[in-house]
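All protein chains but one are shown at their positions in the complex.
Entry: chain A
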Amino acid sequence: MEENGSLFLSSSSSSAQQRLRIIAGHLQKRPEDENASVAAQECKAEAPRSEPSSATPVPRRRQEIMKWNGWGYSDSRFLFNKKGQAEFTGKRYRLSGLILPSLKDWFEGTFGANLQHRSPATPSLNLSAVAPPNLNQPFVEDLKAAGLTVSHDPEDRVFRAHGHCLHEVFALREGRIGRVPDTVVWPSCHSDVEKIVELACEHNVCLIPYGGGTSVSSALECPREESRSIVSLDTSQMSRILWIDEKNLTAHVEAGIIGQDLERQLNERGFCTGHEPDSMEFSSLGGWVATRASGMKKNIYGNIEDLVVHIKMVTPRGVIEKSCLGPRMSTGPDIHHFILGSEGTLGVVTEVTLKIRPIPEYQKYGSVVFPNFQQGVACLREVARQRCAPASIRLMDNEQFQFGEFCFFLILLSFFCFDPQHLCVATLLFEGDRGKVLQHEKQVYDIAAKFGGLAAGEDNGQRGYMLTFVIAYLRDLGMDYYVIGESFETSVPWDRVLDLCRNVKERIVRECKERGVQFPPLSTSRVTQTYDAGACVYFYFAFNYRGLSDPVHVYEQVEHAAREEILANGGSLSHHHGVGKLRKEWMKESVSGVGLGMLKSVKEYVDPQNIFGNRNLL
């Protein structure tokens, strides 16, 4: 039931209308002003929901539509065909079915890779490599008695043992399987979760909440030192919008819903949340809350912490929630902030009340080319100073520009006054009513002109955003040809943006050289978010690992060094990816000993048995 180009649904209103008709029946089942408690009761009645509904696009057996050892849908992948031309398979994306003739040259030129040198993945999961489950039999029996869906299938368990860190995916491709959850359980509503947590406490098993599985912080990795039975609590079946309140513009949603479904279903009702993280095809609402996610259109809609009005979380101590839906409270420290970013260490987020907005009347992409990165950053800074940032504004550096260039004919070299070795491009997305968008657009382009920026068209902007969604697929292609890489992010005050980008990129290049990487790495940065006092910066880093005996270790050392460099240059530990287990070692340095102690004491109170034992963050 997937839809082509689902990423840009909001721009294609005709297909949305079509969708509206298909789903109409399903939605009519729910009264408009149904409240949370009613929904919870209804849950039992509806418990065995077997109808194949577009509202539950994530099946329990995810491996049926998604890759078990790579990013995204099984049917969508980059490959080099027999002619040596790159193509993108499947039908889901705008890029699907297209031939990308210049990708090969870029790929070989940038990485020194060669299509003759392949490093293919293990074709299928070797079930004998998966250790038999360490079951807590009484717990499993109690789960089954309570009517919950449980699985010990090795494929189900392996799928939930990893996120998308390089080392996780690399190990899967090599067929190496580490500790995996012993049981997978699928609750279908809040009270199911309450039951599971209660039983987990009773039988002392370890619970690891699992939403979309898009973590890039080793957050889903099963701790090796965990001797109890590990249970993966998959929230994917809790994916209903329970009610929409048009008077207050809020929606009450189950936390297992994934981004594209939430947005599509709200669109059908004429609304949106506007929360669009790059992972929105797969990541879940609960995951956003648990990691303090950020969406690309945060300039209009805010980050997740600005979007939530109410959170319900099940902890070993019971349910934590606020008593009203007031828009702001002065009731001591905001308890939401114990939940936001707790990374599954305190409990399971089950239901969230979110702000929603009417779908914007008009959307317009744009792009600006700058003579160099410095000018680009100066422009973004000025835009932030004047607080006139469009819904999204992103600045790619020259290396990324060169990547973009291969893919699509940016007819930009006609700007012969720019040095192609230095120029960089900003992509823009405006939203709102038509008149205001056009006015806003002019304001931004006027500012850009002051920094030598030249408008480079709508199409280029739109392609830039599309690239964001396929870039994770590109990593899998690289891994087929000895190229490994990843992205990581930080946030940093404005005055340090340039210095940080330069220093981190150079540090990466230098570390690669020192660690024996035979080919110059790709080391690029982009500014993806603007704030009043600083910016979010992304780094993409990849290299050809031929000749290295332990490429993942080298990769990890370089990423570690890059993170140290970020911290030394005034950058934060993470802007929105979170800490997980990957960046834990820097937590104390980041939030001070007292800060860490505060968090620990909350954990100590909420979960003294360490039921939520994924050992993230603290």
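Please note the rule applied: a residue touches a chain if its C-beta (ideal position, glycine included) is under 8 Å from a C-beta of that chain, and two chains touch if they have at least 3 such contacts; residues count from 1.
The criterion applied here is as follows: contacts and distances are computed from a predicted model.
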**Request:** Quick one: find the hidden chain's UniProt protein name among "Glyceronephosphate O-acyltransferase", "Eukaryotic translation initiation factor 5A", "Tubulin epsilon chain" or "Sodium/potassium-transporting ATPase subunit beta".
**Result:** "Glyceronephosphate O-acyltransferase"
**Complete:** Touching the hidden chain, out of A:174, A:361 or A:506, is A:506
**Request:** Can you work out which residue in A:496, A:515 or A:584 touches the chain that's missing from view?
**Result:** A:496
**Request:** Identify the residue among A:90, A:175, A:570 or A:597 that touches the chain left out of the display.
**Result:** A:570
**Message:** Touching the absent chain: which residues on chain A qualify?
**Reply:** 495-496, 499-500, 502-503, 506-507, 567-570, 589
